[in-house]
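For this view, one protein chain was removed and the others were kept in their places.
And now, chain A:
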Amino acid sequence: MNAYAGTGRLIRLAARRDRVQLPIWIIGAAVLMAAGAAAVADEFPTEESRVTALRGAGGSPAVLLMRGAPVGTDLGAMLNFRNFASMLVLAALMSTFAVVRHTRRNEETGRAELIGAGSVGRHAGLTAALVLAFAANLLLGAALTGTLLAAGLPASGSLAFGAACAVTGMAFAGLAAVAAQLFQGARAANAFAATSVGVAYLLRGVGDALGERAADGIQVTSAWPTWLSPIGWGMEVRPFGAERWWALALPVALLAVCVYGAFVLVDRRDLGAGLIPDRPGPAAGSRALLSPLGLAWRLHRASIFGWVAGSVVFGVGIGSLGASVNDAMTENTGVNKLLNQLAGSGGADLVDVYFAAMMNVFGVLAAGFVVQALLRLHTEEAGGPAEAVLGTAVGRVRWALSHLACAAGGAAAMLALAGAGAGLADAAAGGDEGVATLTGAGLAQLPAALTVAGFVVLVFGGLPRLVVTLAWAALALSIACGLLGDVLGLPQAVRDLSPFSHVPSIPAVDLTPGPIAALTAVAAALAAAGLMLFRRRDLAP
């Protein structure tokens, strides 16, 4: 039988399953792009304002780490500096999730077995997943290019921007295809692929932070770590700078290697098996496992360790750059303004503002973790083992609280350790922020993350079918309204909807107990209402 038989049908099936999800990614990216373009045009209307901002940014490794290397001073180059890296990440995540969803997830659920028994070739499933991911990336690239052209930006830069995003997304689709062959669980494959996106972003950041400034004080030539990262390759296309079209060849080469490797692996393994095999587990459950909380901890611990480790690494990186912020940016009003906007305060000390802005980022990360952890309630319930667990002498509230405890505890650990890591690194670099202050600054973000958690529990109790969509939408809106509200120019009333707008920007301002107590109360009330609704509703089949 032809190894590709049935590919067309599987592509149509995959496209139909993703008919809502992928358009949301693509349209969402285009909307973010349009908002970003409008914001840049609004905030930096003159060449002069952009030069000032970029000159300052170029001197700060921290800003370069977060954003990328500036490529020029026109409007497009400013947009590149502000939005390009995040668009590349978005394309990469969209692609990895899509490929794993249509390969390993299918195998895990047994759908692939049913499909494979039909007149379907051995390579059809993987091919269909890759074709779908490629199509999505082409559409994403086209949508971004179109949005940029509509914003009145030059054609070649717009095209390079869209093409770089599309090609980078495809390269990550290739990486995910390999991960899906290696790991037996879809979760593990997704985690590997998502971690590779994070590592690629970080490598690029390190390369940009260590980059060499041109004589004009604006353009930065990235150092070698950037060249190890597929996201870095995308950045090196430098849209709206002097475009380097040849850099597009690097992700394409990675893609070719990955696709070839994935198909070789498909031929070598059995359906359902991974190349990294399972070890036998314990024959009996240990004491620590045998309670609802023990079970929840077991289900969440790998993810908690991952998020906490990532936060600590990120925290140390942020902390080690703190002392250099002052040298680079004292006279620079543009960056000053940017950081003040992120931190949501007009504090005097630039280093304090920098740390306050970074703590806000950690708060968002913690909220992201919390959403991911609490959605486990949904996967356990819908077609999962929750039915059997709730058929034992475990009450619904106790069951849900066990998961909530893991989510809240994990978020607290992330924030405290990220803050502590930043404090220690700052001290090592000669800063004087103090470990206790930054740990506290991290923990001050916890009530905001818990408010997002409370909302997820509320939706889980009240509208269980929509919980996935609403939970992520709430997080996205909290970020948009709270963290980026100022950057995007939203009115204060809208910004106040986000819990992140109410967190005191420690250490830029002093700790005020009022907002923290209020956010905690809101979080508790939301969660309590959600638990009550959950207790009163039918369990999903």
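We take it that a contact is a pair of C-beta atoms (placed from the backbone, for glycine too) under 8 Å apart; a residue touches a chain by one contact, two chains touch by 3 or more; residues count from 1.
By definition in this document, contacts and distances are computed from a predicted model.
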Protein name, per the UniProt record, of whichever chain is missing from view ("Dimethylamine:corrinoid methyltransferase", "1,2-phenylacetyl-CoA epoxidase subunit PaaC", "NADH-quinone oxidoreductase subunit J" or "Tetronasin ABC transporter ATP-binding protein"): "Tetronasin ABC transporter ATP-binding protein"
Contacting the left-out chain in the complete assembly, out of A:P45, A:P385 or A:G489: A:P385
Contact residue for the chain not shown (choose from A:G118, A:G152 or A:G395): A:G395
Absent-chain interface as seen on chain A, which is shown: 108, 184-185, 187, 278, 280-286, 289-292, 295, 298-299, 383-385, 387-396, 536, 538-539, 541
